[in-house]
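Please see the structure below; I have some questions.
For this view, one protein chain was removed and the others were kept in their places.
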Amino acid sequence: MGIFSRSKQAQEQPNGASKGSSRREFLKTAATVGAGAAVGAPAVASAMDFDFESFMQKNFRELSDQELQAVIERLERKYSKQYDKQVDVSAIGPMDGVLYGYGLDISRCIGCRRCVYACVEENNLSRDPEIQWIRVLEFERSAALREIKLEDGNPYYDHEQVPAEGKFYIPIACQHCEDSPCSTVCPTGATWQEPDGIVVIDYNWCIGCRYCMASCPYGARHFNWGEPNLPAEDVNPDMHIIGNVPRSRGVVEKCTFCIQRVRKGRMPACHEACPVGARKFGNLLDPNSEIRYLLDHKRTFVLKAELETHPKFFYFWGTEGRS
Amino acid sequence: MANGDHEPDGDRHPPIQLTIWAVIALAVVAIAGLFTVRLEHHPESTRDYPPRPLIADGEVTLLPAPEVPDDYLPCGDCHDDVERETGPTPRELEFEHEDTKLAHGNLWCLHCHDSANPNNLRLADASLVSFEDSWKLCTQCHGRKLPEWRAGVHGKVTGNWRGDREYVTCVFCHDPHSPPTKPLEPKPRPRRPEEIVLRADRSGGA
Partner (left out) sequence: MHNLRVFAHFIRGSFLAVARGSNGYYIWLLALGILIAFGASAYHNQLTHGLITSHMRDQVSWGFYIGNFAFLVGVAAAAVVLVVPAYVYNWGPIRDVVLIGELLSVAAIIMCMLFVTVDLGRPEFVWHLMPIVGTPNFPHSLLTWDILVLNLYFLLNWFVVTYILFTAFKGHKYNPRIVLPIIFLSIPFAIGIHTVTAFLFMGLKTRAFWHTALLAPRFIAGAFCSGPALIFLIFRVLQKFGRMQISEAALFKIGELLAYAMALNLFFVATEVFTEFYAPTSHTIHAYFQWFGLHGDASIAVYTWAALGCNVLALIIFMVPKFRLNLLVLTAGCVLSFSGIYIEKGMGLLLPGFTPDSLGEVYVYTPSLNEVLVGIGIWAIGALLFTWMARVAIAITKGELRLQRS
């Protein structure tokens, strides 16, 4: 009979439970656990929108050409419907013999932030919660015998006109490091450097662990803490699948050098928006490009050079000027 | 466990203990090995892209300068009048040109304009250039800017980095009478982290 038994002293329990009640207890507990699971599971599923194909989608680097085509078509259908526009999702690859580099003339930047907002529009950034891929830091010139550190920078300046008296400006976004710490630490391999030097993110593969954000020395990576808000009328329908497709909640995003533009020979949106020509862009492998000219003729520096991340974003002074 | 005996006396049955260790070591290696199956997806690897040659480069054009305001043209219409004396000394300007702010170092009108040829500008060697080619006058003094401007490092090249692109002349950005670029009203500052909160309507998406 009893394959399960208790020793004599244990049977005298304070609440005098009998053998018959053990089965009742068992059923009671089992029922509670079952009820909890029955309530919990649909609640959890409802909290997350479930799209099966998107769930099963492989890492971008592993998709076959047919699979990639299917993904593109699915995304175009989805976003065209969602934003009531004809959306075009490209997966255009890198050109051979190209390594993108960026230059920034800090003698010219006036801190007007037009680049910031051009980027927001071009790359379908969330408006609320606000995400901005470019951050402009304002520094006080002449720190009276003390060195200027990044801590002295202020991104929240709010003047009526810029440049403000005695200040200079350094815009910072992803530096597309040749030896990027972010791609090294990503546990799922969701971020990597493309052959043309752009560090990209597969937004569908990112699990949102934010290890990359902890590793980025430039504060260039941004997280979708809440549901991104992108009004339909503001959507840029020319998208690239690892560029400016709308992102979901819970993934990391960052500047992609406007991959959807530059791979077609166009300039990044920030470059076009700058009213004073502080931004330079081009192919580092082309000796006749403007980026190579400034590397050859100007004194350039990179941020946090001691970390040996080898950024491809070069700061320089174009002029002595009034700045 | 309750009968506290035992030192590990594995020497009596070494093969069994060895086997256990071997199995454990194998399991660890196997599991670690599973992780390396996708080793090729380290940061340096990318998608297998087909070759894609550089797209064709384009033309570099110099865009025309913005038009001089109509009511000032042609200069010769007013300055042909013998009665309007064009004095060589710097002074307060009157009548048509009182709204021209002059703040170009210690330059005055006749440093660049020619009183005898009011429809042109005058270079240092007394030769004349049209308003269209005013950049030749600017780069006489601002010589360092010339190659930089040509390379795109001074000013801005618009268009494509690969394809057609355009330059503009100096006067496109710089008012020659008051060249420093004007301050602009900045766009709004970014939200501080403590200002990024759940939206009041709690709705998601677009």
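For clarity, chains are labelled A and B in written order, and residue numbers in each chain start from 1.
Just so it is clear, contacts are C-beta pairs under 8 Å (C-beta built on N, C-alpha and C of every residue); 3 or more make two chains touch, one makes a residue touch a chain.
Please read these numbers as outputs of a predicted model, since none were measured by experiment.
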Next on the checklist: Let's see if you follow the contact definition: name the visible chains touching the chain that is missing.
Outcome noted: A, B
Checklist outcome for this item: Touch with the missing chain holds, among A:Gly153, A:Pro195 or A:Pro237, for A:Gly153
Checklist entry - Who touches the missing chain here, A:Ser215, A:Thr300 or A:Thr319? => result A:Ser215
Checklist outcome for this item: Out of A:Val87, A:Cys206, A:Val235 or A:Cys274, the sole contact with the unshown chain comes from A:Cys206
Item to check | Touching residues on subunit B - with respect to the absent chain | outcome: 1-4, 6-10, 13, 16-17, 20-21, 24, 28, 31-32, 34-39, 41-43, 192-194, 196-198, 202, 204
Checklist outcome for this item: Even though one chain is not shown, subunit A touches it at residues 1-7, 10, 13-15, 17, 22, 25-26, 28-29, 40, 43-44, 47-48, 55, 59, 61-62, 129, 135, 137, 149-153, 155, 172, 181, 184-190, 205-211, 213-219, 221-227, 248-252, 304, 307
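What we mean here is this: only the chains that are shown with their structure count from here on.
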Checklist outcome for this item: subunit B partner, complex, touching residues on subunit A are 59-63, 82-83, 93-98, 103, 105, 110-114, 116-117, 128-130, 132, 135, 155-163, 180, 183-184, 186, 189, 191-195, 225-232, 235, 249, 262, 264-267, 272, 274-277, 279-283, 289-290, 293-294, 297-298, 318-319, 322
Next on the checklist: For the complex, give me every residue of subunit B touching subunit A.
Outcome noted: 38, 41-47, 49-55, 148, 151-163, 173, 180-181, 183-192, 196-199, 203-206
